[in-house]
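The complex is shown incomplete by one protein chain, all other protein chains being positioned as in the whole.
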Amino acid sequence: MLLIKRVNKEGIKGIMRGKRKKAILTIVLILVTLVMIFPLLWVVILSFKTSAQIFSEPFILPKRFDLTNYIKVFKVMNLSILYKNTAIIGFFSVTLSIIITFMSSFSLSRMVFKHKKLKDYLYNYFLLGLTIPPMILLFPVYRLTVSMHLFGTYLSLILPYTAMNIAFNTLLFVGFFNDFPGEVEEAAIIDGCGLRRLCTTVVAPMAKPIISTVLIFNVLYIWNEYPFASVLISNTEKYTIPMGSAFFKGMFSMDYGGLIASSVIIMVPQLIFYGIFQRYIVGGMTAGAVKG
Amino acid sequence: MHHLSKSRNFAIMLIPSVAVYTLYIVISVFVAIYYSFTKYSGVGVEKWVGLKNYKRLLTDRYFIIALSNTGIILVVALITLVVLGFLLANLLHQKLKIKGVCQALIYIPIVIAPIVVGVIWLFILDPSYGFINNFLRYIGLGDYSRSWIGAKNNLAAYSIAFIYFWRNLGYIATIFLTGINMISDEIYEAAGIDGVNWFTKMIYITIPMLKETITIVIVLVVTGVFKVLEIVTQLTNGGPNHLSETLVTYSYTVSFNTGEYGYGMSIATVTFMISLVFSLFYINVINKKGK
Partner (left out) sequence: MRIKKLVAMLLVVSMVFMSAGCSNGGSDSTTEVEKNISESISTEGSEDEPVSFTFAAHFADLKESNAALYNIIDTFNRQHEGQIVVNYSGSADKSVHITAMKLAAESGSLPDVFFLPTTNAVEFYEAGYLYDMTDMIEQYGDLDEDTLNSLYESKDLQDNSIYGLPLTALVTGFWYNKDVFDRYGVAYPDEGTTFDELLTMIDTFKANGVTTIINGAKTNYSVWAFLLAFARYGFFEHDKAIAAGSDVWSNDDFIKYFEKIQQLQEAGAFAENNSVTDFFQAKELFLAGEAAMFDSGAWDSAVVSDALGEKAGFWWGPIFEDSNYNQQYLMQAPSVSVRVNAESVKEPEKLEAITEFMKFYMSPEADQIRVDNGTVPLTSVDVDASNVNAAFAKMLEALKIEGWISVPYQADANLSEVVQEALYDSMFGVICGIYTPEEALEIMDEVQTRALEE
């Protein structure tokens, strides 16, 4: 559908000029946007229908705004526990991964290596992690967790999540440090600044923008992560948010309605989060791709 | 900085990351490879079977299906994302008033949890209750309604590819946009092609200048396809009868549902090898940029 619009535009291109061109392009853009967000709107509409309406009259708009699905979800799905678990795991994992990747990235970009090749080798070593499919890690990480007697604890997820974020964080931090000249730091060192003081009082404040970006991106990853959570957590008391949605099957007989409503409930805070931090999210993901 | 670069400091700064990363990522890969040579049901002790699992892969009809589905998704996603992402980026590059809002909205799908994405599209693609078929029937085009998911015709792979495209369009377009924005107008002037058709400009200037961005997009899409799991699970669960399995979901189901962890790991290892080829390519490109 999009392709047809493009071809049309090109054909008329030679004739149209200025304002009319802009008008047509605007319409095209609006249509594209609508098509893209339509599925989200559809789900919200569906969530206000009763389950029976969903399959007997799938296409009709709901006559009234029926809140039964939502009420049932709030009653059955213990949202506060889901958010609590995700928050605890997220907080510790993100803090840990930012600190350790900050340190390793700083040393990779600023510190002088005796063997230059070692620096490149380590950098590539970390970057390789970006491309390892998580699937191959699920079972080994589970075995690892079991043998370390961590199964079913918060740590069982905190550590893998930290590990998964190292590659991306390294990419962003190293890119940032490489782009920023180290004169301020050199000055501080000449003044007698030790390594720890240097990092905490000089470098970290300077790196606030990139730290914010990394932080938000890590949070988003953990918020959405499902495969590891499903394998490493079996106690319903420790379920994270994505698991809350999958757990819906068989919970009660209003399955369809509950499934949709729970999806919307999970989606909305994510959209709000995106709305607030959009600049960082877009910037971070783009930087991850474009920066080197 | 030289003065601070003592071995002790190196150790402090590097060891935590290296340790966690090596343990959970690198060693895990080797553990997976080890298990791919065993038979393990999830309980008890594993049994070494050598290359048996890999031999089985060659004649396993479901593995071949998974391979071909992953291939279809890869090709369709690549073509749609690269071509349409690029075109969309051009559109967003134009000085249109609403482009900020539109860009922000188009970006949303990648922020939503994949599992929610799967559920959303289930209600759009379901042959009986989904939006598409009911819409077609409503406007009298009922003949065009298809079993987008869940039938022998295997439209499922294309459906999954489309969902992947939907999810990533905003993201890819933004990347292209960043690249396009970096091409200054002077270059167009310098090339002396004032007054020439917009389309020609695109072909002869923009695209060649974006070679590196295009490469990165390709690698991103390829590695991203190998991470798709929840969308397929929610949509079809790999069914019917494994017809819509991808390499990732087949490995997952063989391991965790059928309890053949050894075989599942051999599938995962093969998947990893395939994605490794592309990832080495990616590292190469990144390295060139960094220098």
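Here the chain labels run A and B in written order, and each chain numbers its own residues starting at 1.
In the analysis below, a contact is a pair of C-beta atoms (placed from the backbone, for glycine too) under 8 Å apart; a residue touches a chain by one contact, two chains touch by 3 or more.
Computed from a predicted model, the values in this text were never measured in an experiment.
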TODO: Sort through B:Gly44, B:Gly140 or B:Pro208 and give me the one touching the missing partner chain.
DONE: B:Gly44
Open item on the list: Given that one chain is not shown, which residue among B:Leu57, B:Ile106, B:Leu122 or B:Ile216 touches it?
Closed with: B:Leu122
Open item on the list: Counting contacts across the full complex, list the positions on chain B that touch the omitted chain.
Closed with: 39, 41-45, 56, 122, 126-129, 147, 149-152, 235-237, 239-243, 256-260
Task: For chain A, the residues touching the chain missing from this view - done: 51-52, 55-56, 71, 74-76, 78-80, 83, 87, 142, 145-146, 149, 151-152, 208, 212, 231, 234-236, 246-247, 249-256, 269, 272-273, 276-277
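By definition in this document, only the chains that are shown with their structure count from here on.
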Open item on the list: So the centre of each chain is just the mean of its C-alpha atoms; given that, what is the distance between chain A and chain B in Å?
Closed with: 15
Task: Parts of chain B lying in touch with chain A, wherever the complex brings them together - done: 1-5, 9-10, 12-14, 16-18, 20-21, 23-25, 27-29, 31-32, 35, 84, 87-88, 91-92, 94-99, 101-102, 104-116, 119-121, 123-124, 128-131, 134-135, 137-138, 166, 169-171, 174-175, 178-179, 197-199, 213, 216-217, 220, 223, 226-227, 229-230, 234, 248, 251-252, 255-256, 261, 264-265, 268-269, 271-272, 275-276, 278-279, 282-283, 285-290
TODO: Please name which positions on chain A make contact with chain B in the complex.
DONE: 2-3, 6, 10, 13-14, 22, 25-26, 28-30, 32-33, 36-37, 39-40, 42-43, 46, 54-55, 58-59, 99-101, 103-104, 106-108, 110-113, 120, 122, 124-141, 143-144, 159-160, 162-164, 166-167, 170-171, 178, 182, 185-186, 189, 194-195, 198, 220, 223-224, 226-227, 231, 241-242, 245-246, 259-260, 263, 266-267, 270-271, 273-274, 278, 281-282, 285-286, 289-292
